[in-house]
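Apart from one protein chain that is not included, each protein chain of the complex appears where it belongs.
Up next is chain A:
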Amino acid sequence: MSRFGVSAHRLWAMILKEFIQMRRDRLTFAMMVGIPLIQLILFGFAINSDPRHLPLAVLDADRGPFGRALVATMQVSRYFDLVHFVANEDESEQLLAEGRVQFVVTIPADFSRRVARGERPALLVEADATDPAATSGALGALETLARTALDRDLTGSLTGLKATPPPFELRIHRRYNQEADTQYNVVPGLMGVVLTMTLVIMTALAVTRERERGTMENLLVMPLRPIEVMLGKIAPYVLVGYIQVAVIVVTARLVFAVPIVGSLLLLTLTSIVFIAANLAIGFTFSTVAKNQTQAMQLSFFFFLPSILLSGFMFPFRGMPVWAQYLGEILPLTHFLRVVRGIMLKGNGPGEIAAEVGALAAILLVVSVIAVRRYRQTLD
């Protein structure tokens, strides 16, 4: 056989060796089978690009028959979940700012009377348009919905009002992102995605590298406490994270012209909690993984749901409830709300406190796991 010929025996020797090694690496083997299955089931059911059950609040200043009919229709609609009745403007403003509702429908005073008189009164809809994908479909549905609601009550002498145009004027007010520019939503979100990806991987490799190179034994025998090793490993990457934040904010402003409504200082201060949480997660992975390949696999296993279930790619409220609960565990979910809140809505400390609190809780839990998992012996 020539020098360039392929020997079946040699090829087989190589293939056989690879299979034996594959079988020895239990975690990798489990992930090869488990990951596709888990992710298929998870994302197959969770992801919905035409979201339903979006949270909505109603401000009913009319309290007349037509207002009540509207409310009743919205209550049974699959597009919306009527979660709040608000009493005044301030309250609805608050709900939108905190992202607790996606829409506020304001039924003005005298709505019923003016409909009856054929004056075509305005029905005001305020939509949180930070994520245009989540709102556009629902806004279309809202008009049809309102019309059906009123048509049922337009009987007797009012039957004439059923004709087009509708007996009211739907006035849609897109909040925070008037032009419904998707980039405004995506670019701040990317900040969270980039930080998640790079920071988790970097620390996931940090401890595994020490183990793989044999320097771990030396580190263990020196008088270092686990918390010192962990903080020492994490701290330099906090700086790296901040450099990334700065690069993204500047690019968002200069290249994508994303408005920065809120305080950059607040964004800087809250980012540290998110950065630290990601680093702690990476550190935990590196205490689980036996080698750098496994550490990479674990990082990607974490990264995929972070992108798909956090509300970065698909509207969070559009996912089934169980998937939303799952999403709440991910730091990215909370950081997206913080960063979009600050940059697009101009949220202050009060509005983002709950999300930052959630991030801090995640950080605490993961850190405890990481420190407990970090062994001071080779047992």
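We take it that contacts are C-beta pairs under 8 Å (C-beta built on N, C-alpha and C of every residue); 3 or more make two chains touch, one makes a residue touch a chain; residues count from 1.
What we mean here is this: contacts and distances are computed from a predicted model.
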{"item": "Options \"Putative ABC transporter (ATP-binding protein)\", \"Acyl carrier protein AcpXL\", \"Glutamyl-tRNA(Gln) amidotransferase subunit A\" or \"HPr-rel-A system PqqD family peptide chaperone\": UniProt name of the undisplayed chain", "value": "\"Putative ABC transporter (ATP-binding protein)\""}
{"item": "Residue in contact with the excluded chain [from A:G5, A:G44 or A:P223]", "value": "A:P223"}
{"item": "Residue of A:G5, A:G44 or A:G214 touching the missing chain in the full complex", "value": "A:G214"}
{"item": "Absent-chain interface as seen on chain A, which is shown", "value": "24, 213-218, 220-224, 377-379"}
